[in-house]
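Below is one structure, written out as structure tokens; comments come after it.
For this view, one protein chain was removed and the others were kept in their places.
So that you can tell them apart, the chains are marked A and B in the order they are listed, and the count of residues begins at 1 in each.
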Amino acid sequence: MAGTKISIADVTHLARLANLPLDEERKKILVDQIATVYEYVDTLEKTDTSAVPETNQVAGLTNVWREDELDESRMLTQSQALQNAKITANGYFVVPAVLE
Amino acid sequence: MLLDRQITELLAGYRDGSIDPVLVIEEAYANIKAHSQNLNTLISVVDKEKALKELSLLDKNLPLYGIPYVLKDSYVTPEIRTTCASKLLDDYVSPYSATVHQKLKNAGAILLAKGNQDAWGHGASTENSDYGMGKNPYDPERVVGGSSGGPAAAVALRMCSFAIGEDTGGSIRNPAAWNNILGLRVTYGRVSRYGCVAYASSMDTVGPFAKSAEDLAVVLGIIAGLDKYDATSSPEPVPDYAKAISTPLKKLKIGIADDMFGPGLDSEIAKNTRAFGSVLESMGCQLTSVSLPIAEVALAAYYIIAPSETSSNLARYDAVRYGGTRDLFSQETMRRIMIGSYDLSSGYYDAYYRKALKIRTILIETFKQAFKQCDVILMPENPIMPPKLGDLISDPLANMLADLYNTSVSLIGSPAIVVPSGFHANGLPIGVQLVGQKFEEATLLNLAHAYQAKTSWHLTKPAILEKKV
Partner (left out) sequence: MTDTKYSPVIGAEIHIELKTKSKMFCGCVNNPFGADKPNIYTCPVCLGLPGALPVPNKKAIEDCLLIGLALNCKIANVSKFDRKHYFYPDLPKGYQISQYDEPFCQNGYLETSQGRVGITRVHMEEDTAKLLHSTLDGKKVTLVDFNRSGVPLVEIVTEPDIKNAEQAKELLKKIRDIVRALGVSDCDMEKGSMRLECNISLTESSSLPPYKVEVKNINSFRYFANSITYEIARQTEILSAGKLPVQETRGYRADTNSTVSQRTKEEAADYRYFPEPDIPPLLFPKAYTESIRARLPLLPSDRISSLVTQGVSQKSAELIAKNESLANLLSEIGAIDASLIAHAANLLVNKKISSRESASTIVDTIRRSNSSRISDPSVLEPIVDKVIKDNKQVVFEYQSGKLGVLGYLMSFVMKETSGKADAKIASELLKKKLK
């Protein structure tokens, strides 16, 4: 859309959607940088795509699937699964309490 | 240097005893020690004793026995950390191995190090790295290129025989040209992506860097092929690339699009690219004009699809099972995540993401028409020469435009090879881009091999290699 204007409010909303912690200063820089990108991206409006179908994959494949079998070679032990976590307890990953 | 030699030469020498593989590995480590830290080429280096121990246990008959290589730090390896050049994964050790790594290991090749890169693939310069900005071996005040800058420089600096990079929007092709080596972007699906940290899933490709087309062919023969762990990998049979190299060059039709030679293109690069075409002509190829007025449109579409897919692929970094917190993402990465989230958000999806997917259809059709007139398309690779460190990353638009000739190829999934084609007045190397039809890697390798037989640009090494430490 020509003249895509992304405001600080938009950036705040997007940061929340994308789970990105941003301080006000970073937000301000981002607003300007993002505007630059959209100036370029918005030029796509000039290309007529009304009658054009989408292509979301270029692999050219269909119906790729696997049989319902166990794959021992990739199974991780409990300690492998936990090996990169900062906090674990009794075989579990630990996060601050989430409200349910 | 021993590492000036091609893979087949080294292997022949290992088998007849005329070359000691230990010396090759020691030479590699000497170059690493001499230059990696100054140039920020590598992020993690395998302990030399470990590498030599691994060598000692290998069967001499393996197809890549004892050949040292570097992996871009976006391929997971259980034996050494994988950071993707981001502090967020500073201490991440993968419990599993990327398919490309496993295949090379099974073939007897020896991993020496993980190469520096733009974090998460986000960049065209290796400036966006939390492990130091990658410096160009031909001029350390300039960028090495990206996002696979480290692996490319490692080949140029004889720190390894070949390297594996990753090309989404030009990340193999760009640094290949700026480091005077060859880089191959394969057909989408030719090489398994399993174990490659995803940037833009519909465009990520796994590919090799090397000093010669023959080396690329040898490596490609090992890493290509269907992988049951990657649903987008292709069942297309893998040809004998090494054999294809040595067949005589067919009289190919080489397409050149005048559309590509616009005002944004450095004039010397433009001249160099056309000169390359002339050499092909002298080799028996026929030059022909094709219509590809699509570079800008492709770039714009790429900068919708790639950020969208990366905003999704980076959602898993939530510090629960691994890694640090999301505030560790760089400015550049955060920008791409935000843009991607916007382009996918409800209300905007149609105007951006869906629109870009339609542009992709148009590009596929445009290239299809162009390939009716020719077998291979000759294009410039980079529109500019390597900028000074810090220039590109501080200029989002210039940063985007660096990918101008790359993104169309990425969006349609076709293969492309970058070949050293000469030097700029400023002493820095230039490389051109040859684009092929899907699964025509053999054609591209054959063409590059024939060109290299007629020229010697690729034999030039960075001057710092000659200097005594």
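The rule is short, and it goes like this: a residue touches a chain if its C-beta (ideal position, glycine included) is under 8 Å from a C-beta of that chain, and two chains touch if they have at least 3 such contacts.
These figures come from a predicted structure and were not determined experimentally.
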Hidden-chain contact residue, picked from the options A:Glu25, A:Asp48 or A:Asp68: A:Asp68
Omitted-chain contact residue, chosen from B:Gln102, B:Ser345, B:Asn382 or B:Thr407: B:Ser345
Touching residue (missing chain; options B:Ile7, B:Met159, B:Val197 or B:Val419): B:Val197
Residue in contact with the excluded chain [from B:Asp139, B:Asp215 or B:Asp230]: B:Asp230
Where the unshown chain meets chain A, residue by residue: 17, 19, 56-57, 59, 61-72, 74-78, 81-82, 89-98, 100
Residues in chain B touching the chain absent from view: 74-76, 82, 84, 89, 92, 94-96, 98, 193-198, 201-202, 228-232, 308-309, 311-312, 314-318, 320-322, 341, 344-346, 349, 353
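Going forward, only the chains that are shown with their structure count from here on.
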Mean-CA-position distance for chain B and chain A (Å): 24
Parts of chain B lying in touch with chain A, wherever the complex brings them together: 91-93, 95-96, 188-189, 202, 228-229, 231-232, 234-235, 296-297, 299-301, 303-304, 311, 315, 318-323, 325-327, 329, 331, 334-335, 337-339, 341-342, 345, 351-352, 354-362, 364, 396-397, 400, 411-413, 438
Of all residues in chain A, those that touch chain B in their complex: 1, 6, 10-11, 14-15, 17-22, 26, 29-30, 33-34, 36-44, 47, 49, 52-61, 64-66, 74, 76, 80-81, 83-86, 93, 95
